[in-house]
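Apart from one protein chain that is not included, each protein chain of the complex appears where it belongs.
Presenting chain A:
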Amino acid sequence: MIKRRKLVELFFVSLMKVATFIVVGSLFYIIITIFIKGLPAINLAMLIQTPKGGYYLGKEGGILNAILGSLLLGISSSLLALMISLPIVFYLNIYLKKASRFALIIRFSFDVLFGIPSIVYGAFGFTLMMFMGIQASLLAAIITVALLILPIMTRSMDEILKTVPFELKEISYALGATKLETSLKVILRQTFPGILTAFLISFGRGISDAASVLFTAGFTDLLPYSLFKPVATLPLAIFFQLATPFPEVQQRGYAAALVLTIIILIVSIGSRISLKKFTRQVLK
């Protein structure tokens, strides 16, 4: 009997290990593939130059336009999404009661938005663009990507705010604080590490999405210089280069993918490190 229970235990632990291995393994497989294919083509010129004529046919130049464009787009859209998410999650968790029907509807809406494919956001952004009478531009891309990452950001921040102990809110109110004071001085502090993580996850998602910027950002060989002009982005630079029939250009596509991956790795690792600093005062 005991032997059987031990076998069952062993079986399920092995299953868990296999599942974990699949996740970690695929991450490393992807990263290694990109490194192997991209590393030979990467060079300094690529990082500090804009494409010269015929770059996509294998001539001189670099993808600084796309690197800067993506960073600018990623940061601005995450900040825009943050300005919308924060009020929503605080409203949901501090102002509405737990059993509120309105809160239920809001959360359900975000779950639905969460599941909508990014190409649909791209198409929506495109119609919005038409409606507003602007062309494919940094601004249109920022709005579209912000909409794309809004559900991710909101839902993950919502989960984080839900973990705040009820007593912590109670004690702040008991001292005579208003809900706003409690939100800003207590809850924000307590949840800051989690909110930062949610922000960075959304940033990673926003900077790397291709479908949503396909129609809305356009593409250009120029460095970003105006909100109202098209902007180059890394996902599209990767897409265009991989789609060419020339092996050396395809390799540059992998190099661009490597750059994007490294940006995201730096952001995640940097956030891990900075989180340590912010968790000092947080209650466990």
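The rule we apply is simple: a residue touches a chain if its C-beta (ideal position, glycine included) is under 8 Å from a C-beta of that chain, and two chains touch if they have at least 3 such contacts; residues count from 1.
Please note the rule applied: contacts and distances are computed from a predicted model.
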{"item": "Chain not present in the shown complex, as UniProt names it (candidates \"Acetolactate synthase\", \"Nitrite/sulfite reductase\", \"Phosphate ABC transporter ATP-binding protein\" or \"Oxidoreductase\")", "value": "\"Phosphate ABC transporter ATP-binding protein\""}
{"item": "Which of A:Ile171, A:Ala243 or A:Leu265 contacts the chain that the document leaves out", "value": "A:Ile171"}
{"item": "Residue, one of A:Val8, A:Leu79, A:Ile105 or A:Val282, that touches the chain absent here", "value": "A:Val282"}
{"item": "Hidden partner interface residues of chain A, rising order", "value": "97-99, 165, 167-178, 181, 185-186, 189-190, 280-284"}
